[in-house]
Structures are given as structure tokens and as C-alpha cells.
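Provided herewith is a single structure, encoded as C-alpha cells, for subsequent inquiry.
Note that one protein chain of the assembly has been removed; the remaining protein chains are unaltered in position.
Read from first to last, the chains carry the letters A and B; within each, the first residue is number 1.
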Amino acid sequence: MRRVVVVGAGPAGRAAAAATAAHGVEVVLVDSAPKLGGQYDRQDTRESGDRFALPSGVEYLPDSVVWAVEPAPGGHRVHVRTGPADSPERAGRALETRALVLATGAYDRSLPFPGWDLPGVYTAGAAQALAKSQGIAVGDRVIVAGTGPFLLPVATVLCSVGARVVAILEANDPVTGWMKRPGGAVAGWGKFGELARYSVLLGHHHVPMVRRSAVIAANGTDRLEAVIASRLDHDWNPVAHTERRFEVDAVAIGFGFTPQLELAVAARCDIEGGFVAVNAAQATSVPGVFAAGEITGIGGAELATHEGTIAGTAAAKLLGARVRVPFRAMRHVRSGRRFAAALQSAYPVRPGWKGWLRDDTLVCRCEEVPYGELRRAVGGLDIGGVRSLKLATRAGLGLCQGRVCGRNVAELAGLADAADGFSRRPVAAPVRLGELAEDTPVESER
Amino acid sequence: MRVRVDGEEFVAEPGETVAAVLRGSGRDAWRTTRIEGRPRGLFCGIGVCFDCLVVVNGVRDVRACLRLVADGDDIRSQGWEEVPS
Partner (left out) sequence: MGGIESADVVVIGAGIIGAACAEALSAAGVRVLVLDRAAPAGATTASGEGNVLLSDKQPGPELELAKASRRRWPQLLDEVRELIGPDLAEVEWDPKGGLVVATGADEMGPLAALTAAQRAAGVEVEDLDAGQAREMEPHLTDQLAAVAHYPDDAQVQPVLATAALLAAVRARGGEVHGGVRADGLVTGRSGEVVGVRTGSDAIPCGAVVNACGPWAGHFSETIGAPIDVLPRRGVVLVTAPMPPFVRRKVYAADYVDAVASAEADLQSSAVVESTRSGTVLIGSSRQRVAFDDDLDVEVLRGLARGAIRLFPGLAAVPVMRAYGGFRPYTPDRLPVIGADARVPGLWHATGHEGAGVGLAAATGLLLADLYTGREPVVDPGPFRVDRPEVALEAGS
């Protein structure tokens, strides 16, 4: 029997693995975390046991990072290292498969502002992960800022671990936004219920939500002491004389999500509008590669689960299993995508954020590239492509390889080839040279 | 479990991340940047940003937010002093 390899154990990857196994096809589920869940269903690593169960027939590889995908005869070879994160002593495997399902998810997009590199400034995802997996609040007094409905669960979980959430600053005006897309709003009716529940919970904790507002600067010498918030106009330009200082010890920011595209790019899948292009069977442009979840569009856990079911079923079919067409999941995906589109249009990132920067504001945290230097390279040296821009300024060349700054730098430099240019990471996760040098037997399909 | 943070001993529980132990030790920054020498700690919390790098058992560039502690770990903040040969 051949096997399906699924990368990512969030809602999409788990559903894909389960759907494949349900058709009697062997499946390997690879995930970098020690426990199932991904970002959305992140579990507390200090607790024993698992909230999720996988059907038999799924070989689950936790603590396993996929650092490369390369073409192999008839399919792909997936290079995995298993062991403690970033340890040089991880064990290597090279799995060949004719049916690869990528469900690598997304992470928070952060926008730069003066002082955003101070300790005490976190992404919203960090605040949530630390609370969920370690029971830790990022601060005693916290501001949650950015855009999108995800800010609500973040604020809620912060309250649950004892933080005082001073305010949620939502840069858009979602009420106006939703009105423009009634179809999408109806499609996401279930989501509204979820959001309403968060709103009630936050009401209990007296957390105010301020619309058309953002943190535009963080103050402090060696750590965050206060943030400066401002009212924004429709395009996110700060409105004069509306600045307000909040004494907080932490701020959690999230401006939507960036998909983790490197494995899809390595497999040469077409990228459209910043996401992996898929058809109704979740098949990418590359035969034998399927994609599900946030890498195909930001739509939340429910949509991701249905996409995973379809992808896992399609992968099983490709390997010769007789499958039933997952009509129900496909119906949910259609409505879910409408909701996702409505979500995108209600919570866009608007260009005014560029005006929050000063010349000394870092745009690339890793290589400490200030905005002024980026402007000099774009203007003075007339450097036009992503690759040469990176080499000339070093923005995006540090350890995160442009994961944090890529989209922002591309927008600031006015480059069109942003998503592809910054997501090309053939080494998809760092590996030690000693690991790379090691002989890794290839496990071909039987 | 017992671990050391920059030479000082702390108690840790299984399933805790190195970042949680570092925060428990009263730190919110444990890396110094290469160019400006600025303090950094957690930022993304999920292994994406590489801000929280730390030295674990003599090995540099370990993401504190991802790494779970093991008994006896020697955790040190990460700077730019030359590696002894």
C-alpha cells in the first residue's frame, strides 16, 4: 500500500489524515509541535494526555519539522527531522510519497511601528500561544491591537489567564465593512455566534473595543513602558490630536495572517493572490500535491477542517482507494470561502500604516534594517527586484528569512512580486550542518 | 526538574517551554542583537520570528518558544562574543 504524507496537524491536517485513513490508505501526519492542534487548537504541553484522537492507520510524527520537499520519481520526497526543537540531535527521515497534503497554516501578520522591537511587544498569536500552552499572560496590563475578529479570542484568553486587557483597538470599522458583503455575512452566520460569545465574555471583563484605532508607537528604553494609540482615518492615517498614551506592560498585535507558503513554493505550486491555488478537490497546480487550510485562504478552523477532509479524500483516491465524494464538506467549503472573502474585505490592511514609521523604525527585525535605509536603497540605488533588494539592504535575509518583514518590505518598496519573492525558502526550516551532512535513508513507497 | 539559567538554578515542570522558564526567572529579554546590541525576547511565540534565540547546553540559536525544557538543561542568553576554539 502506498502512503499519503500530510504536513501540519492543525484542523486541516488532522481532517486530511482522518479522511485518508477512513479510506483504508496509510498516512503519515508530520507536525512540528509536541502535541496535535496547530495554532487554533493549541494544547497545554504541561498537561498529560491529548484532547484529540487520530484514527488507526495514521502514523503521527510529533516534534517533526519538514525542512525540505524535493521532486522524486512520480512524486515528492519529504525531508523530516524529529526531536527537540532546534536540537542538533534530531533523527532524520526522507519520506517519498505520490500524494502530499500541505496544511502548514498561517501566522500573524505584524506591521512595524516605532518601538515595535521592544520586549513587551508581542504578536497576538504569541499572547494566545503562551496562554494556551503554558498558562502564562504576556503582561499584567495588556492592549490588543490590530484588525480582524481573531483579536477577540486573544483578548478573551488573556483575561482567562489573569491579564487585565485595557482595550482592544480595531483599526478597521468592521460594522461598515460587513454591511458591504451581506452574502458573506450570511455564509458566516455560525461565526457571528462565536464572535458574539466572545463579545459577551469580554463584556464581563469590561474590555472596551475601540474602532478605527491603532497602536502607532511603543515607548520604553529596554522594554515596553507605554504605547501611543491614535484614531485612524479610513486609510489608517493617524488623525491629528487624537493620540492617547496607555501605560501597559504588554501589547499584542495582529493584522490578519500570513500563510506559510515555503513548502508549497518548494513543490512549485502556483500561488495566486498570496495563497496556494487549489481546485474543488483541493488539488494544487502540481500533480500529487494537495493543500488545505489557511495556506489556501484565511477562513478559520471550520473551513480548514472541511478542506482537509476533501484533500485527504482526494489524496486517497489518487492512490487508488475507492472514495465517496465528500459533498457535505464541499458544500461547507463553498459557503466558507464566501465568508472568508467577506472577512478579507471587512478587515483589510490599509496603506496608512506606512505613515506610522520613522526613518529609524526597524522594518526587518532580524537584520535591524531601519526604514530610512530601505528608502535609500529603493531611491538612491534604484534596486527593483526582491532578490537584489534583499541583498542590498539585508531586509529579509536574517534568521526568519522574511517571514515577519517580507510582505511589509515588499509593500514599502512598492514591489509586485512580493509573495513569491519572499516565500522562496528551499530550506524551509533551519537544520544544523551536522544534520544535513548525515546520511538519511530514503523510505520509498512500497 | 532542575535547570540552570545563566548559571542560576531554577525548578521547571515537564512540558514547560524554555521561554516560560526564562520568563519565570524574571526575564523578558535574553538575546542581544548583533548590530545595535538591543534586548530581545519573545515576539511571535510560535517559532516564526527567531527573536527568542537562546543557548541550550552550549548550542546556539535554539528557539526558546518552541523548545521544551529537559531536566538539567543549561540555558544561557545569547550574545555575540567569539566562540572559543
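Please note the rule applied: a residue touches a chain if its C-beta (ideal position, glycine included) is under 8 Å from a C-beta of that chain, and two chains touch if they have at least 3 such contacts.
This is a predicted model, so every value here is computed, not measured.
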item	value
Contact with the hidden chain (one of A:His23, A:Arg42, A:Arg77 or A:Arg212)	A:Arg77
Touching residue (missing chain; options A:Asp63, A:Asp86 or A:Asp117)	A:Asp86
For chain A, residues in touch with the removed chain	68-71, 77, 79, 86, 88, 94, 266, 268, 367, 376, 380-385, 387-388, 391-392, 394, 397-399, 401, 425-427, 430-434, 436-439
Contact footprint on chain B, counting only the chain that is left out	34, 59-61, 80-83, 85
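The rule we apply is simple: only the chains that are shown with their structure count from here on.
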item	value
Chain B-touching residues of chain A, taken from the complex the two chains share	32, 34, 39, 44-47, 84-88, 107-108, 110, 117, 119-123, 125-130, 133-134, 136, 138, 222-223, 365-368, 398-400, 403-404, 430
In the complex with chain A, residue positions of chain B that touch it	13-17, 19-20, 23, 28-29, 33-36, 38-51, 53, 56, 59, 61-63, 65-68, 70
